[in-house]
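In this view, the complex is presented without one of its protein chains, the others remaining in place.
The first chain written gets the first letter, and so on, giving A and B; residue counts start at 1 in each chain.
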Amino acid sequence: MAEARPAFQYAAIAQQREAATLGMWAFLATEILFFGALIAAYSAYRVSDPAGFAEAARHTRIALGAANTFILLTSSAFMAMAVELGSAARARSAALCLAATAALGLAFLGVKGWEYVLEYREGLVPALDFDLARYGPTAELFFLFYFFATLLHALHLAIGIGLTGTLAARFARGRGPREPVLRLVGLYWHFVDVVWIFLFPLIYLVGRSG
Amino acid sequence: MSHEGAPLNYLTAGTTLHSWLLTTDHKRIALLYFASITFFFLVGGAAATLIRLELVTPAGDLVSADGYNRLFTMHGVIMVWFFLVPSIPVTLGNFIIPLMLGARDLAFPRLNLMSWYCYVAGGLITLFALLLGGLDTGWTFYEPYSSAFSNSYVVLAVLGIFVSGFSSVMTGLNFIVTIHKLRAPGLTWYRLPVFVWSTYATSLILILATPVLAMTLLMLVAERLLHVGIFDPALGGDPLLFQHLFWFYSHPAVYIMILPSMGVISELVPCFARKPLFGYRFVVWCSIAIAAIGFLVWGHHMFVAGQSVYASLTFSFLSYLVAVPSAIKVFNWTATLHKGWIHFDAPMLYAFGFIGLFTIGGLTGLFLAALAIDVHVTDTYFVLAHFHYIMVGGAVMGYFGGLHYWWPKITGRLYPEYWARFTAIITFFGFNLTFFPQFILGYLGMPRRYQSYPPEFQIWHVLSSAGASILAVGYALPLFYLAWSLVRGRRAPADPWRATGLEWLARSPPPPHNFEETPIVTRGPYCYEDGEPRPQADHG
Partner (left out) sequence: MSAARPAVGRIWRCWAALVLLLAATTGGAFLPLGRLNLFVALAIAAAKALLVLIVFMELRRSSGLVRAFAAAGFFWLAIMLTLTSADYLTRRDAPAAWDGATDARPPAGGGEGAGGQ
């Protein structure tokens, strides 16, 4: 691998890479608090009306949610593969894995979009066509959180897909960007997966037992 | 400012607008920020002027009631988010931290520039909201008024604050990584100046608290635009949830505002007492403790809002706890003075002002932390006086102290010392005359955010407004003599104060990359032997 020179404020390239890694983890910490505030609000209301939340959550489609979770977990595996291959200078294989990651991400968005369409048809979208008489105000609150959280997650995922696709194109041309760019994008992607890992039970697995 | 034969410094290296607006030099970015926050300080100060003018008479006769609401709201919003939160970190922190570390720049210089643009964008959006007619919800945006009832530019102003939040996060992130990774050889953690530790603690809060505010503001906007019930009780929401989430950020935010200032004081006192800082390790760990415990006390803003009494008890106890590390710092600064050789230069006068006024502010915070007392004085001028003693008597004095202390380093000029001492003294007197009567007003029952009041309160308001006019002079004077010093001030040597930090090894003003050679650190900070400085490194 060609020896890169560190930026002027760094003494060595390793130092610069460590700094970049720390910077990305610090950024991810801010994202944990960002999504966490939404989960705190959700929790406050779920504690206040657990039965209402359970009733509302039964209208989510567990099969689609589980499928999406599977898709995202698999995309993370491909991303981890891409990082390994990228640092072993196997650029074309890395490009393929990155393409797979991005494709799975797009599949996730597709499934999500389909879910949104179905929910719209059932009158479950607050501020748009929510059927208050049929479902009640607690359900409206639950679905408000549902759309808020999943839209925000989808936005983060879309950014991830953009980054991943761009990297895939770079690697496909034979050489990826210098370290640790791929690793940092990987960290971001995995984090978006972690967010979904927590959103899945909070949205889809409430009130399923009888 | 540049002249033939002078060595290149960061000010003379590139004079085009392009070289300033696209700079990645932390020193230039510090100056960009300095100009911006000074502008916002003046806007917030203008609002304060109108408020104090209105309050001279008991009747609401200067502005309408609605106008008054907009004045105190914009004063709070601008002073909190566009002056105090950024203040020391983005100006003095940006300029001095890399120098103190023996580094050539921050870890992420381009991120630093982006943070300034986010700040400016957020500020412009908020200014736009102000010009359109402003905001009347109070800087705290309590629900459901802000979402369901207010007829003001809530969404626009909140958007401005949201955007400026990115600036906070980027700045904090940059400092944390820089302090971990860019310390000069030999500069171990326990050899770092306290200003660095304080900035680190502040940065922890910046990155961990700001995102919660961001989400809370997004939910507020969603509720206002979509008429759904997250916090609005009429629609099934809990307004207290807004307060929990808002204050989870906003209480640590006040530590963002005070910790850097405490860091400055820890630099000033050893230098001007010609003595090592007493209890260095206690002081640095207290900075971290304040940041950490500061996250656990937010409910003390909600004692009478309706939260459960057990939560109130918990928050009250934790609030007493957070005062302890602050008090330890005050004791340590005082002990540093003991048997010192005290020089009453302007920065030291500001430091003395800080120590006295912060102590008063901090003690009154303890009064407020007691549940029974808080029931009586919450939402009165007592609270206002408490936080202005800390924010203005504390944070702003520390800011001016640091500004004067590092002015020679930043500009290469010495400011006129006697004007600066005079200013520091009248600022101190003006401040006390403005805000001490407010403790009395609050105790007597004058509520905050009220435009008109019973005539028996007038004497205290008149005293307060008179003090404010003196305080205004104290803030206006530096604008003149500091500007004067840029043109006619004596040129500064590298180390005009004969202090010990690495920043004093660089030239005044420093060259673009700070040091010709990376310094090798051999001593801790504040090494003074019989008043003589022993610099941390021998060359730079």
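Convention: a contact is a pair of C-beta atoms (placed from the backbone, for glycine too) under 8 Å apart; a residue touches a chain by one contact, two chains touch by 3 or more.
Everything quoted here is computed from the prediction, not taken from an experiment.
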item: Touched by the hidden chain, restricted to displayed chains; value: A, B
item: Residue, one of B:V85, B:V212, B:I355 or B:V521, that touches the chain absent here; value: B:V212
item: Selected residue (touches chain absent from view) among A:L132, A:A169 or A:I197; value: A:I197
item: Candidates B:L8, B:A65, B:L132 or B:A311 - the one touching the absent chain; value: B:A311
item: For chain A, the residues touching the chain missing from this view; value: 18, 21-22, 25-26, 28-33, 36-37, 39-40, 43-44, 47-48, 62, 66, 69-70, 73-74, 76-77, 79-81, 84-85, 88, 90, 183, 186-187, 190-191, 193-194, 197-198, 200-201, 204-206, 208-210
item: Residue numbers in chain B that touch the chain omitted from display; value: 180, 208, 212, 240, 244, 248, 295-296, 298-299, 307-311, 314-315
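Going forward, only the chains that are shown with their structure count from here on.
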item: Centre-to-centre distance between chain B and chain A (centres being mean Cα positions), rounded to whole Å; value: 36
item: Chain B-facing residues of chain A, complex; value: 8-11, 15, 18-19, 22-23, 26-27, 29-31, 33-38, 40-41, 44-45, 48, 126-127, 137-138, 140-141, 144, 148
item: Residues of chain B that touch chain A when the two form their complex; value: 98, 103-109, 111, 169, 172-174, 176-178, 180-182, 207-212, 214-216, 219, 222, 226-230, 235-238, 241, 244-245, 248, 513, 518
